[in-house]
Each structure stands twice: as C-alpha cells, then as structure tokens.
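Missing here is one protein chain; the remaining ones are kept as they sit in the complex.
Moving on to subunit A:
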Amino acid sequence: MKPENPFLAGLALIAGLLFLSPVLYSVWISFQTADAYYAGELGFTLDNYGRAVGQYNFARYLLNSLIVSGLVTLFGITFATMAAFAFARYSFRGGNLLFGATVATLMIPSHISLIPNYLSLAKVGLLDTYAGLILPAISNGFAAFFLRQYIRGIPKALDEAAYMDGAKPLQVLWRIIVPLSRPAIASMALYIFMTEWNSYIWPLVAVGDQDLYTLQIGLARLYRINPGEGLVDWPLVMAASTITILPVLCGFLLVERHLVRGITMGAVK
C-alpha cells in the first residue's frame, strides 16, 4: 500500500459518512423521544427500544429470524456441500442431467413458485410454522454449483490416499473435502444466511401469525400500521429498524473480507 495522503483519507471518510448518513441519522432518531423529535428538540431516551422489544414483540421477531436463517443456512450448506462433492468426484448415470438441473435453477426466478408453494404448504398444514418458512428456502443451486467448482480444484490424490486407508466416502467428505473447502463453505454459508435474513416476500405470504413474524415482516408491518394516530412514530420505527440492521451489520464487519472474496469469486473467475 502507498503511504496515505491524510487529506484524501479525510475526504474519503466524509464521503463515506455522507453516503451512509440516512442510516446513521435513523439510528440517531431512534434515541429521541417522540415529543422532542416532532418539536425539533433534543431528548435522549432508550424508551423506543424498550417499546419495540416489549410492546411490539421485536425480541420474538429477532429470535424467529435467527432460528429461520440459522436452520436454512445449516440445511442449505449441508445439502449443497454433499451434492457438490458427488458432482465433483463421481461420474454417474444422470449426473450431468442433475447437475444441469441444479445450475438451471440460477436462471429460474423465484416468484414462479410463490403461489404453488403457498398452496402445497397450506395443504399439508405447514403455513404459519417454522417448517413452512424454512423448507422452500433450503435448496441453493448457486452454493452447490460454486462448491462443486471449488472442490474440483482440490487434488484427487488426497481422496485416493484416504480411500486406500479404508475410509468411507462420507469420511472423505468430512475429513478431507470439508476442511480444505472451509473458505468457500464459509462464504457460501454467509451468503445463504444473509439472503435468508433479508428475505421478504415468502415470509410475507407464508406467515399470518404474529408470533412467527421475522424481523423484516415485523418492521414492515410496524411501519405500515402506523402506531401513532395518522403520524408515523418515527423514533419507534427507527429503533425497530436499527434492531433489524444491527445483527447482520456486526456479522458483516467481522467477515467482510470473506464475503467480498466470496461474491467476487462467483462473478469473476
């Protein structure tokens, strides 16, 4: 890296803050009392967070989001890794066709399955359950495709040595492939988690029971069903919005490099 020009660095910092100012300002509003906010005065309070969590159930929504995104990630990455291993290491009858069907899902817009998934989950009584939120989101063709490419780059001699020592396929996958693909698996797990965390249209249609709302649905409802009479209670809404942004933001700051590497690996080979 070149030595830093402090003037440029300062300018960059200001530009970045300006760019993010709407979000930063919304966090600021979330600490204002409603009266002070509408009167244009200052009045610090934590009350909005108290109300969002207590009165408006956001602790529950946070828990729901964690459960749903966590399980979708766990199952999604497991299924994708297993399939990627088979596609990378075995040639089997129908293998190319199945791989083609997996890759083709990248071109298929998800809204086509919205109504049918709603109807079939309604039929088996899984609307308004965690399972109903989770199941349609588990298959991830992109992760399977991406991991298959990555696994193909791992020397096959390593597998063969393990098979010589009497290892079973599952052991080879778990002891050799998975540890060696850790960065790729981590990137994809992160990608699945974030996609699911922010997912909106499916939870919107699949869940009517308030106790199963994810953060996204809870926040959209809170904003749309104005709690203040006619006026939106902006400090309350911004507290809820901050609760929704925060977990992913912290995660992002921890793993920025992984994530950026992951998405660029996917786009530019």
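Operating definition for what follows: a contact is a pair of C-beta atoms (placed from the backbone, for glycine too) under 8 Å apart; a residue touches a chain by one contact, two chains touch by 3 or more; residues count from 1.
Please note the rule applied: contacts and distances are computed from a predicted model.
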item	value
Omitted chain, identified by the protein name its UniProt record gives, among "NADH-quinone oxidoreductase subunit J", "Phosphoribosylformylglycinamidine synthase subunit PurQ", "Urea carboxylase" or "Sugar ABC transporter permease"	"Sugar ABC transporter permease"
Selected from A:L133, A:I185, A:V207 or A:M238 as touching the chain missing from the view	A:M238
Missing-partner contacts on subunit A, residue numbers	1-2, 4, 8-9, 11-13, 15-17, 19-23, 25-26, 29, 37-38, 78-80, 82-83, 85-87, 90, 92, 95, 98, 101-102, 105, 107-120, 135-136, 138-139, 141, 144, 169, 173, 194, 197-198, 200-201, 204-205, 215-216, 219-220, 223-224, 232, 234, 237-238, 241, 244-245, 248-249, 252, 256, 259-260, 263-264, 267-269
